[in-house]
Structures are given as C-alpha cells and as structure tokens.
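All protein chains of the complex are present and in place, except for one that has been dropped.
Coming up: chain A.
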Amino acid sequence: MTSHHVAEEPIKKVAIFGGTHGNELTGVFLVKHWLENGAEIQRTGLEVKPLITNPRAVKKCTRYIDCDLNRVFDLENLGKKISEDLPYEVRRAQEINLLFGPKNSEDSYDVIFDLHNTTSNMGCTLILEDSRNDFLIQMFHYVKTSLAPLPCYVYLIEHPSLKYATTRSIAKYPVGIEVGPQPHGVLRADILNQMRKMIKHALDFIHDFNEGKKFPPCAIEVYKIMEKVDYPRNESGEIAAVIHPSLQDQDWKPLHPGDPVFLTLDGKTILLGGNCTVYPVFVNEAAYYEKKEAFAKTTKLTLNAKSIHSSLH
C-alpha cells in the first residue's frame, strides 16, 4: 500500500537572517531587536537563532560591499580558498556556511528564513526553491491561511538557469520572505508588522508540526519564474524606457500580449509580445536595474503537498 503521508524528522534548528542586503531594513531591525530580546521568536523544543548576515553592508546602509551576498552561496564560491583578495561577501558566505551549513550536509540548519524587502508592490511574498518540498508547501499553505484576508503570494524560483544561490539555500528547508513596497533605506511600520506576522505564523507551524499535528494534503497557487525582462536600452547601455504607468505597481496581476509594458523617454508605448498571459513580479525593483531586470514573467500553477506529520509521533 502506498504511503499517503510523509513522516518528516522533527525540526530542531531554525535561523532567521536579516541584512543579507544591508539597506533592506525590516529584516535588519527585526533581527537586531530579537538579538536583544528574542522572546517573541522562541518556541518550546526549538532553537531559533537570529543573525545579521552582512554586517558591513548594514553599517553602510547599502545593498552590498563588493558583490551580492544572496548570489554567492554556490559550491564553487563556498569552496574557494580563503584570501584577502576574495570579495567580502564571498568570505562572509564561507563563514555563514560553516556556522549554519555546511550546504548539502546532515549538519546544516533545518529551516532558514531570509528576510528581504523590495521596492516593488509585491505585498507579502514567500519564496520557494523546490516545487516538490511537501514540508514547505504545507508551511506556506499554513502561513497564507493564517494571514488571510491579507494576501500572501508564493514565488517559485525553481528554474534550470534562473535559480540563484541564496544565503538560505544552505538549509534543508530554505524560506525567502520578501515584503514590499518599501524604499531601500526606509523602515515602514506597516511592512514591519506584516513581516513580523509572517514569521510568527511560520514558527507556529513548525511548533505545531513538532508537537505531532498532522497536516492533511493541501494545494497552493504559486507563480513560477519563466523569464526576466530587461529595460529597453540605447547604444550606450542606458535605460531608454520606464515601466509603463499601467504596469507600475501591478505585480501578480495578469499581463496579456498587447498590454503596455514600457514607456520610452520620448513618450512611445512598448507592448508585451508573445502569445500567453503572464504574471509580472519584481516590477521596477531598484536593485535589479544593474541586474538588467525590469520585471520577471511568471506563470501561475498549483502545487500539491501530501499529508505530513513529525516522525516522532
């Protein structure tokens, strides 16, 4: 008889990372607050450790010092020989990998929450790296249900070439938490309160799971990355068009072929090509201008998770 549910090991070690990008302030200040007074994030039977991942960038209130910390947790960078010539963030990634990994080993942390903000109008977003992870699909289902009616979207970055080596990827269960819109370098109370709730519900889920609660099969709607779209540029590589006013702030809303996408500085409208409806995300994110991403196209699909419970019960 096929097993209809999955028995998972109980969760023991959880980390909450803030300041992976030093100017995304919600995570920075939540983690700093919890380092002083961590009562809010403790749950019985669980070790929850907050960490500022990029302290030098946090101090300068900048995204990074030498390179993006959230892109260097691949095995090649993690394995490079330590030297003063290595970018600061690569050295820091290796330290974090020693403390909370090593990546792909039995000793790595069970769950890592990595806290981010975006200038895009994405609301509360959970980022998933693996479409077949029943535990995380169940967690995300729990968080979405608990937050309702406040919307919470799931962005799936599983893709052969577009998936990137995140700080949280050293954990067995990596969770990206992204809340916007918030300008970089600004701390908004409403965004802080939303992120705080997301973390509370996620920790409650882990605690309930550890206590033996059985979660029945569930399904969640996710938005899977298809392709990144750059700004139109001139011969010198400068941006020649802006996100069109009809697309600005419309993250997650359907975008159809023929809909306006960009407005040139001369006032001409550029329309979406192709032949399918897409769901745009990270629309006009400040940090992505240099990564040549004006927005990302996603496709909507449903992921199913089997029933899960802790193997200790």
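Following the convention adopted for this analysis, a residue touches a chain if its C-beta (ideal position, glycine included) is under 8 Å from a C-beta of that chain, and two chains touch if they have at least 3 such contacts; residues count from 1.
Everything below uses one rule, namely that contacts and distances are computed from a predicted model.
Peer 1: One chain of this complex is not shown here; going by its UniProt record, which of these names is it: "Gamma-secretase subunit PEN-2", "N-acyl-aromatic-L-amino acid amidohydrolase", "Eukaryotic translation elongation factor 1 epsilon 1" or "cinnamyl-alcohol dehydrogenase"?
Peer 2: "N-acyl-aromatic-L-amino acid amidohydrolase"
Peer 1: Among A:72, A:263 or A:278, which one touches the chain that has been omitted from the display?
Peer 2: Counting the whole complex, the residue in contact with the absent chain is A:263.
Peer 1: Could you tell which one of A:72, A:112, A:287 or A:305 touches the chain left off the display?
Peer 2: Selected residue, touching the omitted chain: A:287.
Peer 1: Which residue among A:10, A:102, A:185 or A:232 touches the omitted chain?
Peer 2: A:185
Peer 1: Per the definition of touch given earlier, which of A:20, A:53, A:119 or A:298 contacts the omitted chain?
Peer 2: Missing-chain contact among the listed residues: A:119.
Peer 1: Mind pulling the chain A residues that touch the left-out chain?
Peer 2: For chain A, the residues touching the absent chain are 29-30, 32-33, 37, 61, 119, 181-190, 192-193, 238-239, 242-245, 248, 263, 265, 284-287, 289-290.
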